[in-house]
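So the structure is just underneath, and the comments pick up after that.
Heads up, one of the protein chains got dropped from this complex, but the rest are sitting where they should.
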Amino acid sequence: MINIGVIGYGYWGPNIIRNFSGIKGVKIVSLCDTNHDALNRARGIYPNLKTTIDYREITTSPEIDAVAVITPVFTHYELAKNALENGKHIFVEKPFTSTVKEAEELIELAEKKNLKIMVDHTFLFTGAVRKIKELIDDNVLGDLYYYDSIRVNLGLFQHDINVIWDLAPHDLSIMDYVIKDRPAAISANGVDHFGRELENIAYVTVYFNNNMIAHFNVNWLSPVKIRQTLIGGEKKMLVWNDLELDEKIKVYNKGVNIETKEGLYNLLVDYRSGDMLSPRVDQTEALKLEAEYFLDCISRNSTPINDGHAGLRIVKMLEAANMSLRNRGKLINY
Amino acid sequence: MINIGVIGYGYWGPNIIRNFSGIKGVKIVSLCDTNHDALNRARGIYPNLKTTIDYREITTSPEIDAVAVITPVFTHYELAKNALENGKHIFVEKPFTSTVKEAEELIELAEKKNLKIMVDHTFLFTGAVRKIKELIDDNVLGDLYYYDSIRVNLGLFQHDINVIWDLAPHDLSIMDYVIKDRPAAISANGVDHFGRELENIAYVTVYFNNNMIAHFNVNWLSPVKIRQTLIGGEKKMLVWNDLELDEKIKVYNKGVNIETKEGLYNLLVDYRSGDMLSPRVDQTEALKLEAEYFLDCISRNSTPINDGHAGLRIVKMLEAANMSLRNRGKLINY
Amino acid sequence: MINIGVIGYGYWGPNIIRNFSGIKGVKIVSLCDTNHDALNRARGIYPNLKTTIDYREITTSPEIDAVAVITPVFTHYELAKNALENGKHIFVEKPFTSTVKEAEELIELAEKKNLKIMVDHTFLFTGAVRKIKELIDDNVLGDLYYYDSIRVNLGLFQHDINVIWDLAPHDLSIMDYVIKDRPAAISANGVDHFGRELENIAYVTVYFNNNMIAHFNVNWLSPVKIRQTLIGGEKKMLVWNDLELDEKIKVYNKGVNIETKEGLYNLLVDYRSGDMLSPRVDQTEALKLEAEYFLDCISRNSTPINDGHAGLRIVKMLEAANMSLRNRGKLINY
Partner (left out) sequence: MINIGVIGYGYWGPNIIRNFSGIKGVKIVSLCDTNHDALNRARGIYPNLKTTIDYREITTSPEIDAVAVITPVFTHYELAKNALENGKHIFVEKPFTSTVKEAEELIELAEKKNLKIMVDHTFLFTGAVRKIKELIDDNVLGDLYYYDSIRVNLGLFQHDINVIWDLAPHDLSIMDYVIKDRPAAISANGVDHFGRELENIAYVTVYFNNNMIAHFNVNWLSPVKIRQTLIGGEKKMLVWNDLELDEKIKVYNKGVNIETKEGLYNLLVDYRSGDMLSPRVDQTEALKLEAEYFLDCISRNSTPINDGHAGLRIVKMLEAANMSLRNRGKLINY
């Protein structure tokens, strides 16, 4: 039995408690939030839940084995560090931390104390992403040409972070998971329309050493919700539309074969266009699988795919993107 | 009666001849192409058409009033210059020229000779773009936040130009037409996957002085065809899906109102979400209207909306985009 | 405060309890189900809920004011009758009863005892149906030509009723609500593919006196889920796609004007094709509104729109459809 304390009951906290509560071998013992209304709402649903406004009651409680940090990102470092120092495993909302340095410190601390860090990259546990991972690992797509994602909708404007830090962690963590290569350089563009110095529209390009390119279009000001990713490979190409009820993933047997002969007009391009297959995608709630996996990683002392290092890789990209953004597209190598 | 000579009978030439032929007051008198098969095909449809493999027969013919240059871009300057020097109005395929310098020269020459230049920005004559222009001119959208377009499909790889020069002129010319403000700086990213030094995927960001931002996603390697533009305004937001048979344009009564109070958590965001209106869009073939307009501009001696200066503005953006592309996103001011 | 007892905790029962529980002035005091697992599940969520396997403990309990009957249709009559006889208001799952006779008896009993009957035609409380009702009432569509609905998907095969009794009550109750005219005759076709004598595919046509026609396509064997209704009016036409997240309703300014002159070839048809408007639709959970409305009707002693008579009208159509179905399309007047 793992006892968990949760810090933060805002937008995502209720989903965390609902999913972890539903797992055999896990008990949510207490919840901290500085907002009394939030605590009241939680107790309305879980009458036996202990609540507090002081997070130290959770991070230092001897009955607690792991702490879920479901708060704004600028608080992650302090809360997670405190929990680790008190010997608790941590489950941290994405993005992992506000800076690369913070992430590195937490990783070091956890390793010293032999504690687990899991960063809540929920999408890795969706049926769609697991299927994409499988297709790429099985070389169905062949060598990859590009990864192109759009994640736009109206709102929710965040108070403390720009649209890249809010929306891109989803796509960056998915790309990081399904693609083995590591980024070489980043260029980002974007603007803030409301005098907040927090961009609400941004475009992030990630270069890889092998000519792969990735691009992320994130926007809080779109009249329509779009959740679409194109992945182009030498052998096949894939479209993932996460808003489709069924047929979220479509794999196209399409491609080009190019022979460049001498002379300008001797380009031979052969376009291949075959069937499209939409594989069945498991519909289990991702957060439920992730919660079970967290328990499993602790029980078996195994390393999560979404461990601190995974969290750090995403924060590195976010930090580089922000630096490029401040310099209007300037290439940031790393 | 205006007599027209056409140079170039490749992919687009047949459409040019078909549409100009159908207009009262216009006569296509001769066609030049260096490819004999092309000339044979043309004569099969238009038995009375004079054909030649020497473009000078067209540019110097005394019976010809205007020359349509429907050839690869790297030939535009020479052909157009020759036609202008011989006193012919010109209708030039997009993009206007390969360089800013060439465009400027042609404009100067035409003005000196009092001849018309029309650049074939066909999309300006579609019902959809005319409706978008009208909505923006009537201030239905309010101040503009962004212009975000995607134009991707499988192929057609061009021999002599990259994907920006092939696909982006459509969207750049539309943006240039519907938006009054002029670009301030450009950042572009992209890659070539086939060792041709011609990018087949690219992302172009255009900054404006007033915080407007534009972005263009062009790709020859997409398994699916997408032709989608989002235009966000303070009052309303618009989605244009050019692949829809009906309902190409949707105008959303959506927006946000943001008040930033002191303190991090005092952000007040008010989201507005009302009806959506899809205005009826005229379905007349754009090239037909454009051909009539060319005749009209010549007859009335008026300046086309898509004159040499419009063509030049697009070439300027293309040149800046290419320069940025070669430097991986480096900002090019202008 | 109204105390409610619920009978039936299968597929729909949990939604009933969740929504009624959330309303001020309502208390769910006890639940009956013959399945012990169901009762255990319910107590897991609502620890204070009394449970029983004997429905009489609910229908006769002095502390209970109203009984919700959320069981298979063949049990409705007995349970509802017992509740009414014991002075309880009833909220009955759709379809109201298995026969017209049963419905008439229950209505008579309720009227004699001055008790409310509400039939759970949930769809009447969706934002989409309320908007459609408003558009028709405001004569936006003009005189109606037709009502054409499709409700198909894979499963859920019901044990005791055919696909008409399972799926069509939704659409029949919506049509009954938004259209003032009453059916004149019904013709239904369909087949059973599994030797169960319960049709799994069926087509129901409803004739009205004024030339309006309605048609219902219901199918448990469709590979795709379709929830689409077309309503054609003299002035405008409407498409309702309930699977759209936004833009569920689209109102087309389209129509025809026909003048028949003498002679076969003197038909003059004028097609009108204008803008399309997709009105914003309220997203509040329908069952929540319906639960509040039930409380409201009891408190104010007012007659629900979905009272026993509404329930009876649907059962009448279902009974006629079944009779026609058994005779392969034979017209049933009524």
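The letters A, B and C name the chains in turn, as written, and every chain counts its residues from 1.
Please note the rule applied: contacts are C-beta pairs under 8 Å (C-beta built on N, C-alpha and C of every residue); 3 or more make two chains touch, one makes a residue touch a chain.
Just so you know, these numbers come straight off a predicted model, no measurement behind them.
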{"item": "Omitted chain's touching partners, listed by label", "value": "A, B, C"}
{"item": "From C:61, C:82, C:219 or C:306, residue that would touch the chain that is not displayed", "value": "C:219"}
{"item": "Selected residue (touches chain absent from view) among C:23, C:230 or C:305", "value": "C:230"}
{"item": "Contact set of subunit C toward the excluded chain (per top definition)", "value": "145-146, 148, 150, 152, 154-157, 159-160, 185, 187, 189-196, 201, 203, 205, 207, 211-213, 215, 217, 219-224, 230, 232, 237-239, 250, 252, 254, 256, 258, 260, 264-265, 267, 269, 271, 273, 324, 327-331"}
{"item": "Where the unshown chain meets subunit B, residue by residue", "value": "47, 224-225, 243, 245-246"}
{"item": "Contact set of subunit A toward the excluded chain (per top definition)", "value": "246-247, 250, 253, 273-280"}
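Heads up, the rule we're going with is that only the chains that are shown with their structure count from here on.
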{"item": "Rounded Å distance, subunit A centre to subunit B centre (Cα mean)", "value": "38"}
{"item": "Cα-centroid distance, subunit B relative to subunit C, in whole angstrom", "value": "53"}
{"item": "Residues of subunit B whose C-beta touches two or more other chains", "value": "250, 273"}
